[in-house]
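Removed from the display is one protein chain of the complex; every other protein chain stays in position.
Order as written gives the chain letters A and B; numbering starts at 1 within each chain.
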Amino acid sequence: MASDLEVTTDRAQRLAGGGWQAVAVHWLRKYRRVWVSTLITSSLSPLLYLAGMGIGLGMLVDRGAGGVGGVPYVVFVAPGLLAASTLQVAAGETTFSVLGSIKWTPIYHGMLATPLRVRDVVLGQLVYVLLRVTSAAIVFFVIAAALGTVRSWWGLLAVPVSVLGGMAFASCCFAYSANLRNDQGIMLMFRFVVMPMSLFSGTFFPIEQLPGWLQPVAWVTPLWHAVEACRALVLGTATVGGVLVHCAYLAVWLVGGYLLSVRVLRGRMVV
Amino acid sequence: MPLSPSEPLIRARGLVKTFGDFTAVDGIDVDVHPGESFGFLGPNGAGKSSTMRMIGCVSPPTGGSLRILGMDPGTQGPAIRARLGVVPQRDSLDEELTVEENIWVYGRYFGLPRPVVRERAAELLEFAQLSERARSVVEPLSGGMKRRLTIARALVNTPQILLLDEPTTGLDPQARHVLWDRLFRLKREGVTLVLTTHYMDEAEQLCDRLVVMDHGRIVAEGSPRALIAEHSTREVLELRFDTHDHTAHLADVDGIADRVEVLPDRLLLYTPDGESAQSEIARRGIEPLSSLVRRSTLEDVFLHLTGRTLVD
Partner (left out) sequence: MAVLERISRVPAGAGMARMLVERNYRSSRRTWSIIVSGFFEPVFFLFAMGVGIGALVGDVATGDGRLVPYVVFVAPALLAASAMNGAIFDSTTNVFFKLKYARLYDSVLSTPLGPRDIAVGEISWALLRGVVYSGAFLAVAVAAGAVTTWTAVLAVPAASLIGWAFASVGMATTTYMRTWSDFEYVQLAILPMFLFSATFFPLSTYPPVLQWVVQATPLYHGVAMVRDLMLDEVGAGMLVHVGYLVGMGLLGTAWTALRIERLLLR
C-alpha cells in the first residue's frame, strides 16, 4: 500500500498539472497484482451465462416460441449479456475501491496531499475503469462472435456502446459510493439496483413482456439503452438515429455522474 | 481433581514450544501461587506471548509438563478456561457489537445466565469507567478505553487467574496509571495476576515476583528488588559524551565503578555510590555532555544478564 502511494505521489509530482494520468497509473499498478483472478471472473461469468442462458435455456425458448424476434435465443441474449456484464464490471470497480479509498486505506488523502485536484482523482480512476471495462467487453465480444451470435459488421460498434453504457453507470456509482458511510450501502445497491436492472432491462427477454407500469422504469435505466443499441448493432437492424439517441442519453448520465462525483468527493475530502 | 492447598495455580516444568524448526519457548520452569502477581519480563520475541497462550490453553505445549489449577490443559482445556480471564496482546473486541454487548456476549460464552451477565456487565463497566459509553459501538473508542474494555470483559466470569499480555503497551502515561490502579484493586480482591511486559516500571510496580526471559529461556527469577540487588549495584551513573563511539571513553573512567556498560549513546557506570563516582569524574577533569545519577532498575538487570537493552 505504502509503495503504491509513493509511486503515485512520485509520478504526480513529475506530472504536476495534468495529474489524472498519475491516478490512472496508480490503479493500474494495483490491478497488476490481482488481474488473473479478476480477469477470470469478469470474462468467465458472462460466458457461463451465455452458455447456460443462451444455449441451454435457449433450447427451451426456441422450442417453445421459436426464438425471440425472429432470431434464436442465444443470438438475442448475447448482446444483452455484453451490455449487462460490462455494466456489472464497471459497478464492481467503482464501489468497494471508492469507499475503501476514503475509509479503510486513505488513498485519496494521499493523492490529495499532492498537487492533484479532486477532479484528477475522479477522472483518473474512471479512465482506469474504462480500460478494465473495455478489456472485459472485448474478451466477451470475441467469444460471442466466435459462437456465431454476431450477425453484422456493425456489431463491432457494440463494444464501444456497451463500454459507454458501463461508464455511464460507473460515474454515477462513483458518486454514490463516495457518499456512503459503510459498506452496507454497496450491498444494497447491488441487490436493489444492479441485479434487478440486469434482469429487467431487456437483457433476457423483451421489456414488452413486463407489466405496463414497469416498462417506463426500464426506459429510464442506462442498461436498457445500452442493450437496445448493442442488440440493434449486432443484429444489423440499427438505424443511425436510433443508436445516436441511445448514446446521447448514456452520455448525459456519464457527464452528469462525473460532475456529481467530483462534487461529492470534494465535499467528503476537502473539509 | 481439586487443587491441594500447597500446589501452585500454575506449574510448568521444562515447558517447550516450537513452531516448525523455531523454538519460541525453550524449557522453562514456572510456579505461580494463589494471590500473587507474577510477571514475564523480556524483549520482543522472547517467548512471552507464546508462554501466555500455552497457559491460556489455546496453544498445546510441544514438550514438558504444564498444570493449571491442578488440571491438564490438553484434556481439560474448557474447564480451565472457564476459570481464567484472558487479556491478549492485541485487543480482540467484537467491533460489530456495542460496549455492553461485548461483555454480555462474552459472558454467555462462559455459559452464564443472561440476568447474571447483565448485572456483571453493569459492575464491570463501572469498574472500567466506561458506563457512559455502554451503548456506543466499539470502533470509535480510544486505545485506552478499548484496553479497559478488554480487561473488563476478561473479568466477566470472575476468574481465579487473570492473564494480561502487555496490558499497557501503546497507552499514554495517564491511561497506564488508570489501568495499574484497576489491576491493584483486583490484586487486593485476591485475583492472581500473570502479566507480561517490557516496561521496567510496570514490572516493578505490579509484580511480586517475576522471571526475565530471553530467547525462550528464563535468565533470572525473583522479586524486582531481589533481582536488582543480585544483578546490579545500588546506583548508576550515566555519562553522555559528544562522540559517535562511546567505547573511546572507556579508558577515562577506568577503576571508578564496579562495572561499566557501553551503549550506543551513553556509558553506564555501576557503583554503590553515584555521587562520589561523579566527583571522581570531575576530579579527573573529564567533561561529559551530561551526567546523571539514578537508582538501578530492572533495565540494568536485563542489560547485565543479556548484554542488550530491553526497549528500543
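Throughout what follows, a contact is a pair of C-beta atoms (placed from the backbone, for glycine too) under 8 Å apart; a residue touches a chain by one contact, two chains touch by 3 or more.
Remember, it's a predicted structure, so these values are computed and weren't measured experimentally.
Student: Based on the whole assembly, the unshown chain contacts which displayed chains?
Tutor: Result: the unshown chain touches A, B.
Student: Would you mind spotting which of B:Glu95, B:Glu126 or B:Glu230 touches the chain that isn't drawn?
Tutor: B:Glu95
Student: Out of B:His33, B:Arg108 or B:Arg240, which touches the unshown chain?
Tutor: Residue touching the absent chain, from the options given: B:Arg108.
Student: Even though one chain is hidden, which residues of subunit B still touch it in the full complex?
Tutor: Looking at subunit B, the ones touching the missing chain are residues 19, 56, 58-60, 77-79, 81-82, 84, 86, 88, 90, 92-97, 101, 104-106, 108-111, 157.
Student: For the chain that got dropped from the picture, name the residues of subunit A it touches.
Tutor: Listed in rising order, the touching residues are 34, 37-38, 40-41, 44-45, 48-49, 51-53, 56-57, 59-61, 64-65, 68, 73, 184, 187-188, 191-192, 195-196, 199-200, 204-205, 209-211.
Definition applied: only the chains that are shown with their structure count from here on.
Student: Determine the centre-to-centre distance between subunit A and subunit B, using the mean Cα coordinates as centres, and give it in whole Å.
Tutor: 55
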